[in-house]
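Here the complex is missing a single protein chain, while all its other protein chains stay put.
Chain naming follows the written order as A and B, and within any one chain the residues start at number 1.
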Amino acid sequence: MNPEFILGLVLLLGGTIASAFPVPRTYLNRLINLEIPAWGLLLLMLSYNEALALLTFGGVSALSVYIFIRVIQKKEASG
Amino acid sequence: MWNEYSVGLAAAFACALVAFLALVWERDDLHKLLLVDLVETAALAVIALIGTDLSEALILPGLVVGIAELLALSQIYLVKEGYRHTPVKGLNIEVIMRSPATVIIATILAVYGIILSGFTGGAIAGLGIVFLLMSRSFSGDFHILEMASGISWALWVAAFFVFMFAPEWWYMALMGAAVGILMKVITKMSLVGAMWGDQG
Partner (left out) sequence: MIIQKISRVLSNFDNILPVFAAACAAMSLFVLLTLPLPYSEDQLYPKEIVPGSSLNPYDRGGPPFTQAAIHSQYPENSPTAGYVTAYLTPLSLFLSEHTLYMGTTIVAHPGGILDEILYNTRGLDTVVEPTILFVAFAIAAYLFRKREA
């Protein structure tokens, strides 16, 4: 077990708990916490040398933030 | 017996358990959407733990399909709740709105994506287009985008049948499949960017 693997698992577990039960239960808080397990997954992929999956996951998670921000903005704007 | 794979599986399934339990008691639809994304991360970790080339081949389409489903679900949510016509603010940052930097970044990402081709290339090139469309407000005609997406999908499936029935023509099938899925993913991603406009 190399350090990336252990750190990845720790981030995945901690981030999942942080994102499943965010302390101020707001959309934005939960969205920001979602980045923590994503980092854990990236480190996990890094430890298995899955470089292409890592690259694609980086691109796709940036896109999903756009989509979520758009929905949250619309929801907050109309109350 | 507790090898690396088992430890990883224990952590990944514990994550899945926590995320699903949170989903059971969640009542707000938008929170549900965010939790589904969390579940996806845990599921991808389970696949990534296999560690062979097969796991990567399963992750790549999974990621792209995941973003498409997210897009469709978010739009369904907006229609259902009646928020469709609420305006969305653009990125009011002067550097992004006026300088040529966004065009340069978008071009680099698009060119690199076309070089990569396949699922990854589509995602990277699409990211560039999203960035460009977000910074400049854009209102255009989407019939062409949808048509391009449909045609490239047909090309892609045709390439699959070449692989299956005429495997000696693998070279043509390979090029057809690479171009087809690239076009398809780019068009889908550019829809994400166009949706950012004021009316959407």
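In this text, contacts are C-beta pairs under 8 Å (C-beta built on N, C-alpha and C of every residue); 3 or more make two chains touch, one makes a residue touch a chain.
Just so you know, these numbers come straight off a predicted model, no measurement behind them.
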On chain A, residues whose C-beta touches the chain left out of the figure: 49, 51-52, 55
Positions on chain B contacted by the hidden chain, ascending: 1-3, 5-6, 9-10, 13-14, 16-17, 20-21, 23-25, 32, 39, 51-54, 56-57, 60-62, 64-65, 68-69, 71-72, 75-76, 78-79, 84-85, 115-121, 142, 145-146, 149-150, 153, 156-157, 159-160, 163-164, 167-168, 170-171, 173-175, 177-178, 181, 184, 187-188, 191, 194-195, 199-200
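In this section, only the chains that are shown with their structure count from here on.
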Averaged-CA centre spacing for the pair chain B and chain A, given as whole angstrom: 15
In the complex with chain A, residue positions of chain B that touch it: 4, 7-8, 11-12, 14-15, 18-19, 21-22, 30-31, 33-35, 37-38, 41-42, 44-45, 48-49, 51, 55-56, 59-60, 63-64, 66-67, 70-71, 74, 77-78, 81-84, 86-89, 119-120, 123-124, 126-127, 130, 134, 189, 192-193, 195-196
Chain A - residues contacting chain B, complex: 1, 5, 9, 12-13, 16-17, 19-21, 25, 27, 30-31, 34, 37-38, 40-41, 44-45, 48, 50, 52-53, 55-57, 59-60, 62-64, 66-68, 70-75, 77-78
